[in-house]
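Omission of a single protein chain aside, the complex is shown with its protein chains in their original locations.
And now, chain A:
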């Protein structure tokens, strides 16, 4: 595709700058004030945004806890729902399969906000609005297809012949799932879990609608600063948000890979 290593290197550099540049800007905005012409860089170091962030008044701790609890709970429920759903879609044929498939993947195409209007009424009836549980249920809608999709692909590449082979080596249903299917599905589960966590982390509107402002997550405390034009606070919260998200992703990946590696060598 690329004629030489040189042009490939240039493209990489270009992409790197595009991705890195906003981060540099955010760092500059969060640590400095008084960025005016003709200075190329801001002049005055100002860490007041950071000290506010860690002061305990900003509600950061509560927001991180809420974000984590909601994202992980929603993802766990999703996983329980998506495993049998992906299995059924990938390995069985049944009447109305296309319709079921379309419904399950609908949130990818139809804005989840549409479903939220109806869900809100239900949650009000159940007295679950303004609660973490309510928000978690609401987060299931936009995150589910992101978990289902990679699992679905993993299940389609899981040859049913492997299952037949395991059966004829005396493996029970549970043993077949644990020793044959699960190791094969692990990369798909990994990808799905990460996507689901990420999508849940970045929900704003749904959290606001169902949580009614009582349930504060990271995007909820970040958003007012950005809209109000407080770039310094906005940048500081954005860095925090990115740091939390990235570290969670690294931890999840590390844990799952460790588990996978463990499974890789130990069955003997």
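Throughout what follows, contacts are C-beta pairs under 8 Å (C-beta built on N, C-alpha and C of every residue); 3 or more make two chains touch, one makes a residue touch a chain; residues count from 1.
Just so it is clear, contacts and distances are computed from a predicted model.
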The complex's invisible chain, by UniProt name, from "Aldehyde dehydrogenase family protein", "Carnitine transport ATP-binding protein OpuCA", "Menaquinol:cytochrome c reductase iron-sulfur subunit" or "Protein-export membrane protein SecF":
"Carnitine transport ATP-binding protein OpuCA"
Touching residue (missing chain; options A:48, A:122 or A:165)
A:165
Write the list of chain A residues that the hidden chain touches.
159, 161-162, 164-172, 175, 179-180, 183-184, 263-264, 267-268
